[in-house]
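Note that this complex is displayed minus one protein chain, with the remaining chains in position.
Labels run A and B following the written order; every chain starts at residue 1.
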Amino acid sequence: MFPKFDRDIAFPLLGSLILFGLLAGAGVLYQALFTGGAAERLITVMLIDAIIVLGIQVYVGNTGVLSFGHIGFGAIAGYTFAVLAISPEEKAKRIPDAPFGLADVDMSSTVAIIIAVMVACAAAVILGIGLARSGAQSGAVSATVITLALLFVTHEVSRNWPELTGGERVGLFFPIGGALDTRAPIYLALLGSLIVARLYAQSRSGRLAVAAREDNLAARAMGVNPLVQQMVALVISVAIVAVGASLSVYEDGSLLPENFFFNFTLLTLVMLIVGGRNSVTGAVLGVAVMTAGRELARRLGQDGFEIFGIGLDGKPLDWIFRENLQTVFLGLSMLGFMIWRPKGLLDDWELDEWLRARIRRDQPEPQPEPLPEVVADATSVLHAENIEVAFGGFKALTDAGLHANGGEVVGIIGPNGAGKTTLVNVITGLVPPSAGNFSIDGEDVTTAQTHELARRGIVRTFQNLRLFSALTVRENVEVSSLIAHSHRTGRTIPDIEALIGEAGLWEHRDRRASELDYGNSRRLELARAAALAPSFLLLDEPTSGMSDNESLEMIEQVRHMAATVGAGVIVIDHDLGFITGISDRIYAFDQGTVIAIGTPDEVQANARVQAAYLGSAAGA
Amino acid sequence: MLEVAGLTTKYGAISALRDATLTVGSGEVIGLIGPNGAGKTTLLNTIAGLLSPAAGSVSFNGADVTGSSPEKLLRSGLALVPEHRRIFTDMTVEENLKIGGITRSAAERASDLDEMAELFPVLKDKWTTAAGFLSGGEAQQLAIARALMSRPKLLLMDEPSLGLAPILVDVVFNLITTLKEQGRTLLVVEQNATRMLEASDRAYVLRSGEVVATGTGTEISERDDLFDTFVNG
Partner (left out) sequence: MIELLQNLIDGLGRGSIYALLALGVAVIFGVMHLLNFAHGELITVSGYAAYAASNQGWSWYLITPLIIVCAIGASLLIERIAFSRVRGASDFTLLLTSFGVHFVVSAIFLLYVSASVKTFSRPGWVTDTFAVGSLNIEVFDTIVIVVTLITLLATTWLLQRTMFGLALRAAAADFDTARLMGVKSDSVIRGAFALSGLLAGIAGVFWLMRSGSTTPSAGIDPMLSGVLAALIGGLGSLRGAVLGGFVLGLAEVLLRSRLPDGIAPLTDGVVFVLIALLFIFRPQGLITVAHAERV
């Protein structure tokens, strides 16, 4: 069942409280050691930085898309907040000619923050649509460039619109009526950000986003629409950044275009990277570590400092420690981590997950009951005909077709280059056919996208094994299950834990997919596909790389999984022993077209098939 | 000339190649046949340095070259015609050949270019055409000629007849025969087992990553159970 109260709500809340306590506590401790306004300011800035970095983490960590634009959103929020919250008297001095009559607006800071968040989120939606159109995938350069464009546009606008922003040199400088005299709002915002960040990561949307981050194609094949989840992550992340930016402006009492540009982007990204971009705990750690490091660099650069009565003086090494050492420190940290530890200090380790594992250690989870077999719906039909696919001048498929009923196992064989994989790619929405059509249960789905096809009941596995490596066995299967509960409601949806048990993976349920051996990895892929309660399981070379014995075992596993969820099976493989052992009917392909259809015995005895496999003799 | 012993290569957890052993003597044509997914390409790619083996060794002309980089292996005299040819589609035929000879001197390269034009008249006609416009058969010839430009002592070929119409398959196998007559040493992975066995001095049959049979070309092709070997073993 989802969400699991312990794992997805209780412990994340607890973890957020603890992280809040640790960070705030560290700040209080620091201020006790180094009294004075400078220390106080340092900690306040650190807390606000943490809010912003948490916001960025929600997007970058969960989607894997590198964004240079979040500080641009911060600028949008910051300026909106400032212009709204500054009293009309102050505005008359700085920006008397503000457009839209803003110079006369008098708003409380609370309302101003709310509006700033809304404006920034609106901008996020617009940018998100742009990112979706350009097909943002984890790592794609063009997505990052679009976010960079946002950063530059906001910078340019704020520099060149003095009526609104006070321009480049003067900026906005103001006491906002009712200064930030307690840290209460900051503490509140920090705690809130932690909670939102953790709860999002554990939520349905967060999990689907992470799946897409791990393997975009596999996620789509399991019915996930990455673009939707990335949009959700973006808007939530921008909302958090907007709050942080507004507080930052409030605290500073001044706002210049430079404040929200490259330098701040570097700072926040380094903090995120150092801690570990895939974890909220990492983000907090990164903020703390980099704040400490920067401060150390700054002090050493100036004139040394004293701690516990011991003086540390950088003077003799003055030529190294100069002012502006901070930026070098940040840049070197970025480089160092990218070269030697790109996953950061904590990778994706979360404090509350560790706590839960320890505290609940003595409460064993009972092994689930075996699942009853489900009778496959024999009336379910997948039908493809006259499929043609051409890559440039090369005809990969000519008049290819396939017919499978819900209850049967259909095998597809043929030598390399025969077109088998192309056909599978067509019926899973990865390659559009230039001619022909295919339908599921009578409904034409020739132009449907991969995730739509998965939701309609065609789920595939991959020859190259595409698991969500960083996720556990249970979390892998959970992704499909989440989709099934939303989109496969007419079917019997198997319980996740029971399915894992049926797949023989119970003892590995909380291990990461990347740690499984090959056989178990294949089992997991099969279980993950089955969890979607598909009408048809489409297996692409499931015995690839297996020994003969393992291939024979695979026959049983496939039959068992299919029976557990009542799915028909379509399987491609080169291992003829496996295919003939498992199939009710076989399609034999060669040179892009079907050359034989029949029972395993019929097809094996077919001379054309034999010739296709062994190669024709000279001149034949 | 080439000795491969106990070679095992993995993709992550997948053992694509297990404990493979084979030898190639100077002047021989060795065939490597077997069903798809058997590990034939993995074997060639490991020998050629594109993949690192998890276990086992490769020695070439007496020297241990296990895990060497492709650039080094080429300079020792081992050239690979990769699966799917991998010709540089935006470069002309001539440029593709020149790249093949990049390790040779300009004079040697020039004379080799002439030789390739003789040996592959089809390419001579398309000398300045972009390689991407070549047909399948022409592209295969270009890939082979390009590999020959480095004057290799051992030529590895990965599925040269893949995707070619029967007439062109003839051309490829005629080429193999011609190269053999020139005294070259070849190790050829082929899907077309029948033709390859005819052309080979000796052959190895691979299935599920392991060598399951070896012998002269004739011996293996005369096995009644050849198809079964592919299917069941």
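In the analysis below, contacts are C-beta pairs under 8 Å (C-beta built on N, C-alpha and C of every residue); 3 or more make two chains touch, one makes a residue touch a chain.
If you're wondering where the values come from, they're calculated on a predicted model, not measured in any experiment.
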Problem set entry | Partners of the unshown chain among those that are drawn | A, B
Problem set entry | Selected from A:33, A:111 or A:335 as touching the chain missing from the view | A:335
Seminar exercise, completed: Full-complex touch with the removed chain, picking from B:5, B:55 or B:91, is B:91
Seminar exercise, completed: Missing-chain contact among B:16, B:38, B:80 or B:123 belongs to B:80
For this session: Consider the whole complex, including the chain that is not shown, and state which of A:24, A:146 or A:271 touches that chain.
Result: A:146
For this session: Have a look at A:4, A:41, A:93 or A:133 and name the one touching the chain we're not showing.
Result: A:133
Exercise. Which residue, B:21, B:59, B:135 or B:214, contacts the hidden chain when the whole complex is considered?
Worked result: B:135
Seminar exercise, completed: Residues of chain B touching the missing chain are 48, 50, 69-71, 74-75, 79-80, 82, 85-91, 95, 98-100, 102-103, 130-136, 139, 146, 150
Exercise. What residues on chain A make contact with the chain left out of this view?
Worked result: 64, 66, 68, 130, 133-135, 138-142, 144-146, 149-150, 152-153, 156-157, 160-161, 262, 266, 269, 273, 322-325, 327-328, 330-335, 338-339, 342, 391-394
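As a working rule, only the chains that are shown with their structure count from here on.
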Problem set entry | Whole-Å gap between the CA centroids of chain A and chain B | 42
Problem set entry | In the complex with chain B, residue positions of chain A that touch it | 394, 415-417, 464-465, 516-518, 521, 541, 543-548, 551, 573-577, 580, 604, 610, 613-620
For this session: Under the touch definition given earlier, write down the residues of chain B that touch chain A in their complex.
Result: 11-16, 18, 35-38, 136, 159, 161-163, 166, 169-170, 173, 190-196, 198, 207-210, 226-227, 230-233
